[in-house]
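Below is one structure, written out as C-alpha cells, with a few remarks after it.
Complex shown without one protein chain; remaining protein chains in place.
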Amino acid sequence: MSYEVKMPQLGMNQDTAVVVAWFKKEGDKIEKGDPLFEVETDKATMEVEAQKEGYLSKIKVDEGSEVPVGQLLALISDTNEDSHNDQTDLADPDSFETIEPYAEPINDNSIENEVQNIEGSSNRNELSTRSTRNKAAITGVKVLASPKAKLAAKEMGFDLAELRNAGIAEPFHFADLARVPQSSSFSSIYLQVSAEAFDALILKSETVKRSLLFSKFTSSAWSFVFEESVLEVIFKDTNGESYVETTTKEVSSNDVANTITLIDLCDTRISAYETGSNNLTLSFSQLRNEFTICLSFSEKILQFSDAVKFLNELGARLEDPVLQLI
Amino acid sequence: MAKKINTNSESYLKMYSQMVKIRSFEDQANQLYLDAKMPGLTHMYSGEEAVAVGICEALTVKDKITSTHRGHGHCVAKGAELKQMFCELLGKEEGYCRGKGGSMHIADQSNGNLGANAIVGGSMGIATGSALRAKLNGDSDVTVCFFGDGATAQGLLYEVMNMAALWNLPVIYACENNGYSEYTATDEIAAGDILDRARAFGIEAHKVDGQDVLAVNKLATDLVARARKGEGPFFIELITYRYHGHHVGDINRTYYRSKEEEEDWKKNKDPIKILGDWLVSEKIASDDELQIIRDDIAAEAHVAVQYALEASYPNSNEVDMHVYMETT
Partner (left out) sequence: MRLITLSQAVNEAIAEEMRLDSSVFLIGEDVAEAGTPFKITSGLVEEFGTERVIDTPISEPGFMGLAVGAAMTGSRPIVDIMFGDFLFLIMDQLCNQAAKAHYMSGGKLNVPLVVRTNLGATRRSAAQHSQSLHALVSHIPGLKVAMPSSAYEAKGLLKTAIRDDNPVVIFEDKLMYQDKADVPEDEYLIPFGEAAVLQEGNQVTLIGTSSMRQVCEEAALILSDEKISVEIIDPRTLVPLDEKTILNSAKKTGRVIVVDEGHQNFGVTAEIASRISEKAFYYLDAPVIRMGAMDVPVPFSPVLEDLTVPTAEKVASNARKIVAGELVHEL
C-alpha cells in the first residue's frame, strides 16, 4: 500500500510551488519527520517533512518543476519492493484543480468595424471598450428623455426626435409628449357585413365563445393575406382586462411580429373603438343582423392597401364561415 | 477507598483518551490541509492538549466555554464529535455549523461551547457576558474563556476583567501561554508579568504547568467550584507549547524559534507522554493498554475523516439561510 506525498498548501494565497530539491532518492528508507524535499513559493523556501515512515518508492516530479498545490509528488510505501509497480495514477479527483487562466472575451469585430465606420474615429482603444454596447446607443445623436417619457413614446409609437424638431428643450419629460400634435400616421377603416351566418354558427355550438371565434377568424384572415407573418391576438374585454387569445403559430414572444388588440362591442350600443396608438386594433359591434368592424392602424406598421386586403378577407370569412374551413 | 481509586483511574484514563483524541484529530486535519483537501487554513492545537482537557474535565455539560482560532482542542475536550467536526472543517452540510463556520468558528452549544472565534481576543466579552447572565438568572454554570498570550495585548480583556471583578462574575480567564504571539515571541509583545495584569483588578491569578494535565485539572476543579459559589472571577496562566506553526502553512519558522526548542518540548514535555508515563508508573495502565487506546482513537479519527470526505456539501439554497433568525 502506498502513501501519496502531495504538494502542500504552504501559504494563504499560494496556488503552485516549485520542487527545488529532493533530499531522498527512490528506494531510500524514510522516518516520519525526515526532511523529504525543498519547496519554493513566491514568498519563501522551506523544507517539507515526511508525514509517514516507509520507503520512497517513486518520485513523480523532477527537481525544478512548478506544480499546483495538491498534485502528487511521490509515493511512500510500507515495504521496499513495490517501488517500480505502483498503480496509483497522478489524477486525484479530490485535489483542488488549478483554474484555467480567465480568457478575455473576444471583441465582436463586426460591431467594432461598424462603429468605426459610423464614427470615423481613429481612437481604437476607446472604441473597443464600447464595442459591447448596443449599436443604437452609439449611432445617432442620442435624444435625452426620462425613462418614463421614453417608454410612453415607445408605446404610442411616437418618435421623440419630433419634439426636438419642434424646438422643445431636452431632456424631455412625460408631459412634453402632449406638447406636439401627433403626426397623423394613424388611420381607421370600417367594414359592414351580414352577421346571419356567423350567428347561426354560434347558435349551433353553444360551447364556443364569440370572442374566441373572432380571434380565430382574425388569425386565419391574417395568415391568409400575409402568409409567413406572425400575429399575436390579444382580447380586451369591456372591463379593460386583456389576455392573449391566440397566435397564428406556435412561437416564442420574441418572434411575434405584430400584435392586434381585439375588442368585442357586440353586447353594447357602441359602434366602434378607435385608438390613437400605432398598435393594430380591431373592434366588433353588431346592430341586428349586421356587424360593424373597425380596424385602426398606423401606416408605419400596416400599409393602407394591406389593411384593406386584411379587413376584406376578415369580412368575407364572417359573412360566410365556410371559408374558414377551407 | 477502592471505589475512589477506581473512579480516579477512570478519570485519568478519560483525560488520556481525550488528549489522544485531540492529537489524532489534529494529525488528520494537518494531513487534510497538506493534501490540499481542506479549503482555507487552520491552526493546530497539538502540544497544548493538557490545557483544554485539564480544564474541560473540571466542567459539566452546562458550563460554558469560549474558544479561539486554535480551537479544535477546546471543542473536542468539551465533548464534540469528530465526524461533525471534520465535516465542518471540510465545509460539509453535516458539520457543526452546516459548513458555514469552518475551522475557526466551530460552535457546539449542546455541549456549552459558545464557539471558536477568529478575532484574537474576540470572545472575552462573550465569556464574561455569559457569566453575567448566569449571575443575573441565578444559574449555577461557570464560563471559561480560553485565549492565548497574544490576546493579552487586546484592550477588551481589561475592560471585561474590570467588570467581572466589580460584579464577582463566575468566569475563569484561561490564558494559554504557548510562548508565541503568531510569529513573534511573547517576550517581545508583553510587558511585565501577565498574572499582574489580572491582579491589578483584584482577580486571584495562578500560574500552572500547562503540560501537566493533572495539575491543570486539580487547579481548575478547585477554581470552578469556588466560582460556582460566587468567589470568581479567576485568572490562570497555563505555560504550554504549540508543536506546529501559527497556522498549518507556517512551516519555515526558524526565524522566530529553533528546531532544537521544538524537539525539546516534543521529547521532554509532551503532555500525552507525561500522563502516559505516570499512568504506567502508578500501574493504572500498561504500555500495551495505552497503545490500544491510541490505536483505537487513531482509527476512530481515520473513519471520521473518511466519512467527512464523502459527506455532501450544503445545498446552494443554504447560502442565505441563517442570516436572520425568524422571530416567532
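Chains here go by letter, A and B, matching the order in which they are written, and residues are numbered from 1 within each.
The rule is short, and it goes like this: a residue touches a chain if its C-beta (ideal position, glycine included) is under 8 Å from a C-beta of that chain, and two chains touch if they have at least 3 such contacts.
In this text, all values refer to a predicted model and were calculated from it rather than measured experimentally.
Under the touch definition stated at the start, the shown chains contacted by the missing one in the entire complex are A, B. Screening B:M85, B:A127 or B:L219 against the full complex identifies B:A127 as the residue touching the chain left out.
Residue B:M321 is the one among B:A185, B:A299 or B:M321 that touches the chain missing from this view. The omitted chain makes contact with just one of the residues B:M19, B:C97 or B:L290: B:C97. Of A:L151, A:V208 or A:L287, it is A:L151 that touches the chain left out of the display.
Seen across the whole complex, the unshown chain contacts subunit B at 64, 66, 95-101, 105, 107-109, 114-115, 117, 119, 122-134, 136-137, 143, 155-156, 159-160, 162-163, 166, 321-328.
Seen across the whole complex, the unshown chain contacts subunit A at 144, 146-151, 171, 173-176.
The criterion applied here is as follows: only the chains that are shown with their structure count from here on.
Look at where the CA atoms of subunit A average out and do the same for subunit B: the two points lie 54 Å apart.
Only residues 30-31, 33-37, 39, 41, 248-249, 251-252, 309 of subunit B touch subunit A when the two sit together in their complex. Remark: subunit A residues 4, 6-12, 14, 44-48, 51, 69-70, 94-96 touch subunit B in the complex.
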